[in-house]
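Take this structure, written in structure tokens, and hold onto it; I'll ask about it next.
A single protein chain has been omitted; all remaining protein chains appear in their positions.
Coming up: subunit A.
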């Protein structure tokens, strides 16, 4: 059996190290701390899933890694944020431009709005390749065609001359993936790549990302609010809530033995076909805290947590190892054993 990236961890050096990342936004009506002390490592070739509901800071975390957060109003702080040995916090604008698209690339949520509507697919694809690989003329076109072929687009030659509106959502997202992989990046960040797509297409796109990154040895980060999307396609999962990581575990372990009540809630709220008809779907009551208004003293999830006690409200838990490779940020991690 092939060693999983998890088993490789001991030997391999992480390609992306983030330690103590804090992202603040200074807004008219106060300061918002969108990411609160987030730490994680990404290993070469690994596939990491990042799960959490809207506004929990998952996108901001990775936009910060790319330094694509507008500053001001944003402010990025971290103890350490390194990409293959290079400090991303101190990198100059020029160094960052060299990394973006070349070493770390992104796929965005809505392929309709992330492609420029007035430029042909070809022009947009060529841009990054020209910029980073310096190809031109025939070899540039060949590269584009090869990439489109790789992401499973038929008649790639013709597609280069198409405008985004002439393509379906799935094809557009394939184009985005081709563009993201065009310079053989070390990391592919996919920010909810399937949210805007048809359910039948979602699976295809997720498989495509998995297969291509596996073939190219690219590490990938799959940001999503849908646990189902990361189940079959990632090695590790990181669950975020209100700007923090609440649970981090290898994918099989997270599904088998979720320890944080929030993760359990997420898992239980996936609708199941084998459920008796007419049974109400499970949902986590309440809403995530307003990061702008509420000062969070204890555990941010406490107000919605079925297991919350006095300690949970008074003091915030830290992310502690519960089992090897399984980190949980919950006072009740040991008790939280109730499968949905």
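Note that a contact is a pair of C-beta atoms (placed from the backbone, for glycine too) under 8 Å apart; a residue touches a chain by one contact, two chains touch by 3 or more; residues count from 1.
Throughout what follows, contacts and distances are computed from a predicted model.
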Chain left out of the displayed complex - its UniProt protein name, from "Molybdate-binding protein", "Alpha-E domain-containing protein", "ABC transporter permease" or "Cytochrome b": "ABC transporter permease"
Hidden partner chain, touching residue among A:154, A:200 or A:285: A:154
Candidates A:19, A:97 or A:225 - the one touching the absent chain: A:97
Per the touch definition above, residue among A:84, A:162 or A:195 touching the missing chain: A:162
Hidden partner chain, residues of subunit A it touches: 66, 68, 96-102, 105-106, 108-110, 113-120, 127-128, 131-132, 142, 145-146, 149-150, 152, 154-163, 165-166, 176, 179, 207-208, 211-212, 215
